[in-house]
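Every protein chain but one is kept in place in this view of the complex.
Chain lettering (A, B and C) follows the sequence in which the chains are written, and residue indices restart at 1 in each chain.
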Amino acid sequence: MTAMIRSTAIVPQLHIDNLSCRYERPHLFSGRRNKTPPAVDDVSFAVGAGETLALVGESGSGKSTIARTIAGLFPAAAGRLRYGGHDLTLPVERRAAELRRLIQIIFQNPDASLNRRHRIGSIIARPLRLFFGLSDADSRQEVASLLEAVRLPTDYAERFPSEISGGERQRVAIARALAARPSLLLCDEIVSALDVSAQATILELLRSIQTQTRLSMLFITHDLAVVRWFADRVAVLYRGHLCEVGPVERVFAPPYHPYTSLLLEAVPVFGRRREAAGDAASPAVTSSPPTTGCAFASQCRHRIDGLCRSAEPPWRQVAPGHAIRCHLEASDLNRITGRAATGARLQVAAAQKS
Amino acid sequence: MTAAAHDLMTVASLTVDYRQQGQWHSVIRDLSLAVRRGEILGLAGESGCGKSTLASVLLGERRGERRLRAGSVQFDGIDLSTLRARELRRLRGVRLALVPQNGGASLTPTLRIGSLFAETLRAHRPHMNKAELAAEARRQLSQVGLPDPTGALARFPHQFSGGQQQRIALALALCRMPDLLILDEPTTGQDAMTRRGIIDLLIRLRLSSRMSMLYVSHDLATLSEICDRIAIMHAGEIVEIGQMEDVLLRPRHPYTRALVASIPRLEAPPDPALLPASRRTPERITA
Amino acid sequence: MTDLSVLLESRPRPAGRRFALQRLPVSAKVAGLVLLAYAAVAMLAPAIAPYPPNEIFVGSPFEPPSAAFLLGTDSLGRDVLSRTIYGSRTILLMGGAAAGLSASIGGLLGMFIGYRGGVLDEVAMRMLEIIMSIPSIIFALLIVGSLGASAPLVAVTVGLLSVPNVARVVRAATQSVASEDFITAARARGETSLSIVLRELLPNVTGTLIVEFSIRTGYSILFIGGLGFLGFGAQPPTADWGLMVNEGRGTIDASIWPVAAPAAGMAMLVTAVNLFTDGVNRLFGPAEQGGVR
Partner (left out) sequence: MRVAPIPRLIVTRLALSVLSLFVVSLIVFSAVELLPGDTAERILGREATKESLAALRTQLRLSDPAPERYARWLGGIVQGDFGRSLVADRPVFSYIAGYLGRTLLLGGLALLIHIPLSIGLGLLAAARPDGASDLALSAAVLIGMSIPEFVVGIFLIMLLANDLQLFPPLALIDQAKSFGDVIHMLALPVITLNFAMTAYVVRQTRNSMIEVLKSDYVRMASLRGLSPLRVLFVHALPNALSPAINAIALNASWLVGGIVVVEVVFNYPGLGRLLVESIRFHDVPMIQGAALALSAAYIAVNLVADIATLLLNPKLRTRTA
């Protein structure tokens, strides 16, 4: 199955096979462990060299947990994780310096990810000292060129994070990640806390850096519109379960997984007023996902009663490199979800493009 | 029809100052704006442009560190800036209501949902009895799509999810069917699906009641889904205002153009620089 | 697209960087000066005190203030001014030592358990809670009462009794810093624990440590003064303010000065410490940390 959902056009570098993660807190006095449903359940994907894979899902879908597991900040309960020849199941403390250098992570909120007591120059210089042994004096030139690379004035090195704007702070975080000369960048919701103009600047910056360096990216977001034109491939995550993986053009065209279809409908159509409301009822999300059957079954509009709640849905390859995990046949999905407003709207857009 | 009959809320040459470290700074400069009866006006701008301050002034709020230096704010012919507190209170909740950004934080943590509704309804209709109050609250809660409205009345705000809290805040704002509903970033920070649910509610409201709304948000795409007109605010001024389609699809002011250009959307590719290298040359998009 | 960001993004102006002390409110600055004056008096006591503090009958008992005895004399004819000046040494030394002890041990402990977390943290917190649920003054009276009162013992006892309070506050501050992403980022880079604590954590809890030290100084001075008053602090004939008040209160009708002088010295000192604490708290306290921007 893993082989099937892996794009064939590129040489994979990051391999995640059957990853499961679980949050549990040991109880001091009782000694028993809280049995929680896994935050990430049997997830497999791969990211190739120079490729951008977008991991899309709502809050609580486990997307950040996956990034943290890859970075070695969170233990995997099960699964095989490899990056090149390195084993990623080790926690970050036990990883080789070279591996820690190759994988860099950028967080959502630069206010929290930059130490406000340090100057920007010293923040960016830290990985240079750690990975390349540069002294502060030696690293000055390198810091300046990193600031230039993220299009910030070099005199920002003397400033504190509180003295620059939010978008600029996120660019400092990117410069710090780039200082390690990574080959895989984990971007955890890095634009969702920013104003739209700052978002666009950051995306464009990452894109141009990627063109120059063949950096791989795992780009985590809840916003489908952001990844539509930014990612090479998309993986859709629902409550720790992967439901659809494929090249971006394929994922954004029918057939859709019912959940992807719902997500797409939630994206506003720019410049077109909506004259009809959807189903306004608050989605009846149960506090824990079902233990049997499809995780999405309770919210699914196309649920097959009897089947979806009891049996695990199979992966269906609907096109080369494009797989959907659903009990419905590709042709049915095409018929049901392709008719939805979003499908039509995207096809219009595609027609306009060509 | 005259402009006054047309316009529910009018702001004329408004200048608002804030005091910071002993000095007054203008956050709104010479701003004029009107919300027409029955329309949904979108007010868009990025953080710090003064849009939340404007919303607060329109609600007649007064703060020590803020002053209206010039201009006027009129709601249905009533000057809000000189209105006495008692009269202002009679407008609030009944004719003028706010849906805040953070619905959860806007619900008093020590009160049950039922009490919040009861006191709001009673403030303006003191004769309602307990059963009527509860029935009315249930009706409002089911209208905003809250599951189990009866059970909800006995619960505290923290026992609901963020999206549900936002729905409750909306129901509280709507419970007297105000003439003007001011929405201050009501979906910011919510999930895509929660946002969709709240927008659907507003669309339904728009279709059924033609209630006037001022929708303040930085999210132009969401605004474009429900607004009749849109005003773009930048550095305390309205730089462009007009029909939604005109402002968003044919922007004229450079700021609006820049803003519109940076919005991520599904339908159209942005600046070519944002496309992955693999897709700048279209022939590589083969299956 | 780069031009766009210039057009759209609002940048906070770089605030004029000033030293933390300069940003203290005026009241705290004045309090700081008063504290410096106290320190100067304590250090220069032998030079400025007109008489040796413990020498009896330098004048007759209960003399009213005069040119020779600016604050009069006590029941044993000792010069009240000289004793009060020397008393500042005793209290500053003991109070400072006690506060330093509690802030350093409590600070280290709090940072350690706050950063490590887990079972260690839970066990340590339960133990601290138990210690804190025993009234300090009873603890102190028992220990000092059974081991025999002496200045160093009192200082150490009072200092140790405050360790749990400091540890708890510092632990909370540490936890809130430790959960921030810059710590996670440092872990992801593979920084050693020591480097994370010293480079990333410490600069962000320094404010809390300073505030705690300041709070503990005021508290210790009051506590030690109280013990001295009860006779469980420095022993006669030491010039100790609490002890002086106790010795003078029986004969307060004969002369108020032997009581008033140390009492005023104590009240002013603690007021200054508390005002200073207030200012430091406004600089480094939670309000400031929440609103760095």
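Things to note:
Please note the rule applied: contacts are C-beta pairs under 8 Å (C-beta built on N, C-alpha and C of every residue); 3 or more make two chains touch, one makes a residue touch a chain.
Small disclaimer: the values here were computed from a predicted structure and weren't measured.
The residue from B:Gly42, B:Gly71 or B:Pro100 that touches the chain not shown here is B:Pro100. Take chain C: the residues that touch the chain left off the picture are 126, 129-131, 133-139, 141-143, 145-147, 218, 222, 225-226, 229-232, 242, 245-246, 249, 252-253, 256, 259, 263, 266-267, 270-271, 273-275, 278.
One chain of the complex is left out; on chain B, the residues touching it are 59, 61, 85, 89-94, 97-98, 100, 102, 105-111, 119-120, 123-124, 155-156, 158-159, 169, 172-173.
Operating definition for what follows: only the chains that are shown with their structure count from here on.
If you average the CA atoms of chain A and of chain C, the two centres end up 50 Å from each other. Of all residues in chain C, those that touch two or more other chains are 1, 4, 7-8, 10. Each of residues 46-47, 258-259, 261-262, 271, 273 in chain B touches at least two other chains.
By the touch criterion given at the top, residues 1-2, 4-5, 7-15, 119, 122-123, 180-182, 184-185, 187-191, 200, 203-204, 292-293 of chain C touch chain A in their complex.
Across the complex, chain A meets chain B through its residues 50, 52, 58-59, 195-197, 199-201, 203-204, 207-208, 210-211, 222-226, 228-232, 249-250, 252, 262-285, 319-320, 345-346, 348-349, 352-353.
Interface residues of chain A, counted against chain C in their complex, comprise 26, 28, 71-73, 92-93, 95, 97, 100, 104-105, 107-109, 111-118, 126-127, 130, 151, 159, 162-168, 176, 180, 195, 197-198, 200-201, 204.
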